[in-house]
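A single structure is presented below for examination.
A single protein chain has been omitted; all remaining protein chains appear in their positions.
We just call them A and B in the order they show up, numbering each chain from 1.
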Amino acid sequence: MLGDLSVSLWRGGEDGRYETYNVPQRASQTVLDVVTFVQRHIDPTLSYRFACRVGVCGSCAMTVNGRPRWTCRTHVAKVAGSGRLEIGPLENLPVIKDLTTDMQPFFEKWQQAQGVFAPTKTRHDEIEQIRPDSPARRLVDAAIECINCGVCYAACDTVRWNADYLGPAALTRAWTLDNDERDAGGTARLQAVSAAGGCHACHSHQSCQELCPQALNPTAAIAGLKRRTTAAYLKGEIKA
Amino acid sequence: MIARAIKHRGSALWIAALVHRLSGLALAIFLPLHFLALGLAIDGEAKLESFLRWTDQPLVKFAEGGLVFLLAVHLLGGLRVLVIENLDWHDGQKQLATLAAAVSAIIAFIFLARVF
Partner (left out) sequence: MNVRLYVWQRATAALIAPLVLVHIAVIFYATRSGMTAADILSRTHNSIVWASYYGLFVAAASIHASIGVRNVLTEWVSLHDRRAGLFAIVFGLLLAALGVRAVYAVVLS
């Protein structure tokens, strides 16, 4: 029998506070299990967000002991060596209540970065053949597995300091699309990520890379966008 | 907003970016003073010479060592940023950042050892 965990959870909105609960420790327990235990057995008014519980949907990210993490795949044993957990909502996003943040700014920036596929063909055309070993497709593969969890966005101090900054996830998405041979977003997308708050605001802190649960490297993707937009700017294809 | 320790801020690369910014800021503040000092030569060599003798004080020399460190660390840190942004991705960024700081400290130390 393992002992109890001392768990501090953020309660309330922006001006809330931490409240501490005792939760029985179990083998192979995840942080999401802990939060769920509090909601089911201690306080049913606790608000938090999750869906798949297996690291696919990207909805359960929270701040765990000072770091943004996907809670469903974060084992308590790995992050709470001292038997203490402090769980709060993600940073850099408005708090709705308790552990739930408003993800709207995050997704609006995906739109601003034109992180949307711009098709070049219709259903009547033949399916385009993409070689998996082509250089462009390899760049896409390296960055495509984003689950929109917002961990990188919460970890990024450039987001914190610059309200306009599109953030690592949106820019990484723009990068994968720019490398997609079937996509027609091209110049317009490069223009969109070159305005104030675009890829050039990145300081390469690399917190995104360090904390991405999918082990993606947004800093490298953003560096790619910096090179490509610089070339486009110098050729006069985009304007500042 | 929520008062809480942001732990990833302690990471070597976050500190490297902070050092880069602070060294750049300090150099930007120092530059006008540097230019004003050299501008003393407009009124003749003697004016510049008397200023240079003022800088012989140990405390000023020590500060000059600090400036050499700031210049070197901003240069090497900046080269690291240019490499990240313009070349293919290389791992080992933390080691590179630490190396940049260490080399800068050595340069500043040699400078101090020579002027004292």
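To be clear about the criterion, a residue touches a chain if its C-beta (ideal position, glycine included) is under 8 Å from a C-beta of that chain, and two chains touch if they have at least 3 such contacts.
Worth saying up front: this structure is predicted, and the values here are computed from it rather than measured.
Judged over the whole assembly, touch between the missing chain and the shown ones holds for A, B. Residue-level contact of chain B with the missing chain is found at 21, 24-25, 27-28, 31-32, 34-42, 44-46, 48-49, 52, 55-56, 68, 71-72, 75, 78-79, 81-82, 85, 107, 110-111, 114-115. Residues touching the missing chain, restricted to chain A, are 158, 161-162, 194-196, 198, 200-201, 226, 229-230, 233-234, 238, 240 (touch as defined at the top).
As a convention for this text, only the chains that are shown with their structure count from here on.
One inter-chain figure worth recording: chain A and chain B are separated by 34 Å, centre to centre, where each centre is the mean of the chain's CA atoms. On the chain A side of its complex with chain B, the touching residues are 10, 14, 16, 63, 65-67, 86, 88-89, 91, 95, 155, 157, 203-207, 210-211, 217, 219-220, 223, 226-227. By the touch criterion given at the top, residues 1-2, 4-9, 11, 13-14, 17, 21, 81, 84-86, 89, 93 of chain B touch chain A in their complex.
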